[in-house]
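For this depiction, one protein chain was excluded, whereas all remaining protein chains were kept in their positions.
Per-chain residue numbering starts at 1, and chain names A and B are given in the order in which the chains are listed.
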Amino acid sequence: MIKRSRLRPLRTLGHRVTKRIWRLGAGARFFGLTLISSGESFRRFHLIIREVYFTGVLSLIIILVSAFFVGMVLALQGYNTLQRYGSSEAIGVLVALALVRELGPVVTALLFAGRAGTAITAEIGLMKATEQLSAMEMMAVNPISRVIAPRFWAGVIAMPILATIFSMVGILGGYLVAVPLIGVDAGAFWSQMQANVDWRLDIVNGVIKSLVFGVACTMIALFEGYDAPPTAEGVSSATTRTVVTSSLTVLILDFVLTSFMISV
Amino acid sequence: MERTTIDLWVGIFVALGVAALLGLAMKVGNLTTSKLGPTYTVIANFENIGGLKPRAPVKSAGVVVGRVGKIKFDTETYEAVISLNIDKRYSFPKDTFANIYTAGLLGEQYVGLEVGGDEAKLKNGDKITHTQDAIVLEKMISQFLFNKASENKDDVSSTKASTKSADDGLTANPLDQINNKGKGAAAPK
Partner (left out) sequence: MTQNIVEIDNLSFGYKGRMLHQGINMVFPRGKIVAIMGGSGSGKTTLLRLIGGQIKPNKGKVRVDGQVVHQQSREGIYLLRRKMGMLFQHGALFTDLSVFENVAFPIREHTDLPESMIHDLVLMKLNAVGLRGAHKLMPAELSGGMARRVALARAIALDPDIVMYDEPFAGLDPISMGVICVLIRTLNDALGTTSIIVSHDVKETFSIADYVYFVADGVVAAEGTPKDLQNSSLPFVHQFVHGEKDGPVPFHYAAGDYKRDLLGFEA
């Protein structure tokens, strides 16, 4: 008896690990299914447009506001440090590189997971709980191609757009703090930025990052919703898992992508 | 919600995204400033490139005329082989000098082209034979100290003379290297 209870933590651990791996496999299968069922959503593009409205346009306000403030804080903090070394003109470079390379894609993805990801999970979870997905199946309509795939592609389209808007608005916020407020020379602000921000290595890489994050966040949100137990509790814990899993995935993926991009 | 309203909003959304990307490209990034037209590539060998990186600017008379392409290491001559992508609008004589300079005391390194007097122009795939290595600060200091030490041995006590020869050491040595390189590169091939 004693032996058994001592082994229990080990067994729980093993159980958890196998469950994670099982879910990973199920998620990958779901991802594959979504990809092969995507044909119809491109033939009926208005399905995707509708979802871009819900995931992208409705996330716009939160993206705009947070980008603006993130840019302003960056400029304040950056100026504080840079002026000690007498290079406060480099503030434009600092703000732009930080936003375009990292904060734009990453913060957008985190906000997206909280705003759009949870909405997607809850919606799909409830559709499943109220048998709407079953009903669709019985009407000989594939819910993956009719419900999942359009939302997936909408997320993949919306994320880079949101991230790009985030970076640009953040830079404008940084400009407002640096130039009119602190009094850095506007010419130096922009020209230093242009001299040091590379189109291919910084801006395009940032967009690539946000595309990958778009795939990851949307897929996680959809899978959690689709996989949620059809109860109120199941849907609510799935929504929580969406935020946790997407955030962790985004941060880990960010490291992996950055290390690839820097070594190339 | 009406489909047309949704379409309108999504249209605005996408337009905003495109505008932001254009803003990043034009105002923030170097897409406009560093945009090179079609380029031709010339090769230059250096014994030491210091901290030169790919995509570093290639300047002549202070104007950016190209970018550093690939940086390779030649296992036979033990030299760095650098390809320079130069804008087709600019052509340079065959005997152009390629130097590695540092912007400011600790800034980034770039390749400077100093124009020679040859009639023939550099073409795609040509090799610049006259090169000058990056100045490595530690090397310079150790040379300076070495020269000073050897002068003291020779009992040259005049401070004026010692500073003078130290100056010579600083400037003369790199020139020697260039001359050697010029011979070396001309002889084998």
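Just so we're on the same page, contacts are C-beta pairs under 8 Å (C-beta built on N, C-alpha and C of every residue); 3 or more make two chains touch, one makes a residue touch a chain.
Please read all numbers here as calculations on a predicted model, not as lab measurements.
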(request) Indicate each shown chain that the hidden chain touches within the full complex. (result) A
(message) Using the touch definition from the top, which of A:Gln132, A:Ser237 or A:Thr258 touches the missing chain?
(response) A:Gln132
(request) May I ask you to list the residues on chain A that touch the chain which is not drawn? (result) 123, 126-127, 130-132, 134-135, 137-142, 146
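We take it that only the chains that are shown with their structure count from here on.
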(message) Just the number, please: Cα centre separation of chain A and chain B in whole Å.
(response) 40
(request) Would you tell me which residues of chain A are touching chain B in their complex? (result) 46, 49-50, 52-53, 56-57, 60, 96, 100, 158, 160-162, 164-165, 167-169, 171, 190, 193-199, 201-203, 207
(request) Report the residues of chain B in contact with chain A in the complex, numbered from low to high. (result) 1, 3, 6-7, 9-10, 12-14, 16-17, 19-21, 23-25, 27-34, 55
